[in-house]
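With one protein chain withheld, the remaining protein chains of the complex are depicted in position.
Here the chain labels run A, B, C and D in written order, and each chain numbers its own residues starting at 1.
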Amino acid sequence: MYIGRVKGTVVSTIKHALYEGRKLMLVARLNLDGSETSAYDICIDDVQAGVGDVVLVLDEGSSARQVIRKRGTGPVRAVIVGIVEEVTLTR
Amino acid sequence: MYIGRVKGTVVSTIKHALYEGRKLMLVARLNLDGSETSAYDICIDDVQAGVGDVVLVLDEGSSARQVIRKRGTGPVRAVIVGIVEEVTLTR
Amino acid sequence: MYIGRVKGTVVSTIKHALYEGRKLMLVARLNLDGSETSAYDICIDDVQAGVGDVVLVLDEGSSARQVIRKRGTGPVRAVIVGIVEEVTLTR
Amino acid sequence: MYIGRVKGTVVSTIKHALYEGRKLMLVARLNLDGSETSAYDICIDDVQAGVGDVVLVLDEGSSARQVIRKRGTGPVRAVIVGIVEEVTLTR
Partner (left out) sequence: MYIGRVKGTVVSTIKHALYEGRKLMLVARLNLDGSETSAYDICIDDVQAGVGDVVLVLDEGSSARQVIRKRGTGPVRAVIVGIVEEVTLTR
């Protein structure tokens, strides 16, 4: 998992039962200091995140499938699994 | 998933039932600002994409297999799963 | 597996049985010379590690699931599996 | 999959039924413009490729296993699955 910031959304012609009625979110990966990297994922949102939110992204297919569907199937790799409420860093 | 641009095609001697009659597409990975990175994938096309199209690429093997074949098997890692119609980014 | 240093913790709204009562640890990946890289993982802790500890991180989903749960399921990718006691390097 | 160039071979003490009688090929990953990157894989060859050949490399374990063995097992991650005959790129 990594910490990301929701940057926007994508609309596409993708057609698969898993994606019906779901928004695709663009999430930029953050460094530990909160700055954005150039890396990003297009994620399914499991927690009603909004643009600008700092979120937890689970970026492994098997894990993502278990979060989205109980039987653990579906073509999905990255899922927003939580809103980040607090990050405590020690130097 | 990431956003890519179809750059061209590859013809090869690959022989596997999954690849019969399918074009292999070269897709460059795009940054969030739409510029191209040097990263790319050779993808199976599931949506009749053409060269120049901006597309969604699902780049995880298990997911790709579920899109291409109902029983979820086949030697494939990256699939074009949609044409991108709109990207909304907030700064 | 890689060697990391526990940098802090994350509190989030993640809701999944696997995460109940577990702290999420921020672990920075270390180079072989002990310096920190900018790469990190958000890990489940299996060994009661504290902030500042140098630890072993198992960063593959299937392995992580086998460590955390006997039946090898659960949405988890990276786990702290040990405290590092000694690193012996030869030049 | 990516496009690579066969750079050479490796001889080692590896002992596993899958590797008996098979050459291990060093394949450098190519950029879309045909230049070599510093990334490489040690691959099993499924198509009788020779040094200097430009090839398709399937670099995902599950896919590679399905190409090499019908029952889809074996400790292999990267396989040369085709000789590249033509790359058509549009700017």
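FYI, contacts are C-beta pairs under 8 Å (C-beta built on N, C-alpha and C of every residue); 3 or more make two chains touch, one makes a residue touch a chain.
This structure is a prediction, so every number in the text was calculated from the model and none was measured.
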| item | value |
| --- | --- |
| Residue ranges of subunit D at the interface with the undisplayed chain | 7-16, 24, 26, 28, 38, 40-42, 51-52, 61-62, 65, 73-78 |
| Absent chain, residues of subunit C that touch it | 1-3, 31-32, 47, 55-56, 58-64, 66-67, 72, 81-90 |
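Going forward, only the chains that are shown with their structure count from here on.
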| item | value |
| --- | --- |
| Chain centre separation in whole Å, for subunit C relative to subunit B (CA means) | 32 |
| Rounded Å distance, subunit A centre to subunit B centre (Cα mean) | 20 |
| Interface hub residues of subunit A, defined as touching at least two other chains | 61-62 |
| Inter-chain touch pairs (all) | A-B, A-C, B-D |
